[in-house]
Structures are given as structure tokens and as C-alpha cells.
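With one protein chain held back, the other chains of the complex are shown just where they sit.
What follows is chain A.
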Amino acid sequence: MTAAPVISAVGPVARAAAPGRRTARVRPYSLTGGRTRFGHVLLVETFVAASADPDEEPAPAPGGLAARVMPEVRAIVGLCRRLRSVAEVSALLKMPLGVVRVLLGDLADQGRIRVYGTGDATGRPDRALLERVQSGLRRL
């Protein structure tokens, strides 16, 4: 059982697999530049929300990733009734950031989660934004 501490480090998602069965490896979805396969930018502060009313969510196709980790996916979609940042989803559901980003990326690619603010999200803030932050902080 050399893998046991490792699995507990990854947290609840690893436990979603049927007991006694090895968790199937999810494609190691590399988030180059914070982007998912379909170009969604998922930085820690990126806002996400459910695209539809989560109660009207269709059941996931059997066998897919969504079906295998359904409780986590449902929790994410439920939490995203409200606008949340990627970091908030990770913190509030106590799921590691990397895992949350994979799931959110998948949900976004499926159109079930909307990812806000794209454009130049990976660049540095421009002067206009910095000035807004400055006046905002001065008002605190």
C-alpha cells in the first residue's frame, strides 16, 4: 500500500473511485499558461458560475469523467449558483486547487460552467485597472 498516503494527500476526489479499484488516470490535462484545452483561462482569481440552474442539470453520461467524480462535480456546480473564484471553489469544497481546475476546465469545456473575463487575463493589469484599484483602496 505504498500509494495510500499519496491518495489521501490528493483528497476526496481520489476516494470517489470504487473501493478496491485503482482510480483511472484522468488525462493529465496540462494547463499551459493557465488555459484549459478549449482556451478557458482558469487563474486562482478567475470567476466561474453555473451556466444553467444547477437543479436542471442533466445526468452525466455514464463512464465519463463527470460520472466518475459526480459528487465533486455536483458540489462544484451547486456552489457555482453564485459567482465564485477558482480559489473559492477549492477552499469552500476543500479540494486541492489542481483538482478543482481540472474539473472546472472540464465543466467549462462542456458548457456547464461559464468562465468570466478572458481577453488579456494572463497579462499584467493596465494603468486604468491599477488606478481603479488605487482609488478603491483609498476609499477603504
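Miscellaneous remarks
Note that a contact is a pair of C-beta atoms (placed from the backbone, for glycine too) under 8 Å apart; a residue touches a chain by one contact, two chains touch by 3 or more; residues count from 1.
Here, contacts and distances are computed from a predicted model.
Per the UniProt record, the absent chain's protein name among "Protein FixC", "Nitrite reductase (NADH) large subunit", "ATP/GTP-binding protein" or "Putative aliphatic sulfonates transport permease protein SsuC" is "ATP/GTP-binding protein". In the full complex, chain A touches the omitted chain through residues 2-3, 5-7, 9-14, 17, 22-26, 28-31, 33-34, 43-47, 49-50, 69-72, 74-75, 78-79, 81-85, 87-88, 90-94, 96-99, 101-102, 114, 116-117, 121-127, 129-134, 136-140.
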